[in-house]
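Read through the structure below, which is laid out as structure tokens, and then see the notes.
What follows is chain A.
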Amino acid sequence: MPIPVAYNVRNLLVRRWTSAFSAGGIALVVAATMLLAALVGGLQRMLVATGEPDNWVVLRKGATNDGSSQVPREAAQAIRTLPGIARGADGQPLASPELVNQPFMVTREGGRENVLVRGVEPVAFAVHRSLRIVEGRMFQPKLGEVVIGTGIARRYAGARLGSSIEFGRRHWRVVGVFDSGGTSFDSEIWADVADVQDDTRRQGYSGVRVTLAPEADPAAFVHRVESDGRFTLEATPELAYYEEQAESANTLYVLVLTLAIVMGTGALFGALNTMYAAVAARTPEIGTLRALGFPRRAILVSFLTESLMLAAAGLVGGAALAALAVWSINTLLAGVQFAMMTFSVATVLLHISPGGALLGTTIAVAIGVLGGLAPAWHAARLRVVDALHRA
Partner candidate 1 sequence: MTWRRLVWRNLFRHPLRAIFTTLAVALAIFLVCAVLTLPAALATILERSASNVRISVHHKAGLTYWLPFAYVARVRNIPGVAGVNHFSWFGGIYDEPKNLFPNFAIDPDTVDDVWPDYGIPAETLARFRAVRNGCLVGNATMERFGWRIGQEITLRGTIFPVNLTFRIVGVIPPGVGNPYVLWFHRKYLEEAMEERGGFGNVGMIWIRAERPEDVDRIMASVDALFRNSEAEVASETEKAFIGSFFGSMQAMIRVILAVGFLCVGAVVLIAANTSAMGIRERVPEIAIMKSLGFPRRAILLALVAESTTQALLGGLLGAGGAWGILGALAAAGKTGASAFLGPLGSFRMSPEIAGQGVLIALAVGLVAGFVPAWNGARLPVVEALRKLF
Partner candidate 2 sequence: MIEVRDVSRLYRRGVDVVHALEHVTLRIPDGRFVALMGPSGSGKSTLLNLLAGLDRPDSGEVIVAGQPLSGLDDEALAAWRARHVGLIFQFYNLIPVLTAVENVELPLLLTALRRPERRRRAEIALAAVGLAHRPHHRPQQLSGGEQQRVAIARAIVTDPDLIVADEPTGDLDAKSAVEILELLRELNRAFGKSIVMVTHDPRGERFVHDVIRLDKGVLVNGTRATAAP
């Protein structure tokens, strides 16, 4: 027959401070882990979300990103004519030549950061299908008009629909705001590529983004791009391209795991202390229970349950605290800045992913089980006579 759960609850309440501190320690560890995991989660969400499955990124061979690549005008024209590229509603190939620039911009707080400006042609909006203009309208060519991502609107001085912002050699007019569903494009400014070329005194582009037709053979396309002797180019699937950008997120993820293991072990020691002390203090009771006829297994399960209850309380508290922290950072600070490979800054909103929640839960459960197991085992193994004698 099992020992009633009420017994455990009662005992936890009676040793109020010990229980509170023990659960509190677990809660803070869970919160710390989930908060850091939310940083990684936000990064991953941003980068993983970015990219269409049938888009390809053509850059100069060896360039790791848009910002450090140069593709001449002739190359972009040649790419446009390659077979296998999907066609837009107007019958034109979905090949978007883009020029990426990183000018300074001033933040609302007065800081100076590199912002990613992408010079594009209208076809870019057909190639990057996740973008939606949510306020205002698309820019007109050669008029110095820009559309800005929602991240830009939150962070930089004067970045509002209808206002004039300053970057590069001139002022630009914000005629629209776009949302890209949480991808890294949200931290970009899009302008007419001709305006950007003029501003940077460059001809040519950084790279070309292409949407392949469903029936096209990607390998053939890549081969054609890379074997053209006139230029040195390479083509990467857009999803893979952004996955590589997430490399730094992986480093952070190692940090998160390290934190989880290290602090989880620390909290585990705390839990062990609590449970061992509980067993020691209740040794006479255990003797009495056994004398009354409760089997060893019931004692084991009972103490294990108690430990898990503490862990559960810690999990709930910790998750709530983490959620509060994430909300605060996202709402009050508008997210966290992250230096991208493109030497520009993207704003990342923290996000508690299922993985992060799972990690927090795993820590709590591990602490509950491991913290309770040895003491519970010890309690179950007590000899009745010894236990009662200590009363």
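In this section, contacts are C-beta pairs under 8 Å (C-beta built on N, C-alpha and C of every residue); 3 or more make two chains touch, one makes a residue touch a chain; residues count from 1.
Regarding selection, all candidates are chains of the complex that A comes from, given by their letters.
Computed from a predicted structure; not experimentally measured.
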Practice task
Would you mind pointing out which option among 1 or 2 touches chain A in this complex?
Solution key: 1
Fill in the blank from the handout: Interface with candidate 1, chain A side, in the complex: residues 17-18, 21-22, 24-29, 31-32, 35-36, 39, 60-64, 67-70, 72, 101-104, 111-114, 167-169, 199-201, 232, 247-248, 251, 255, 259, 262-263, 265-267, 269-270, 272-274, 276-277, 325, 329, 333, 335-341, 343, 345, 350
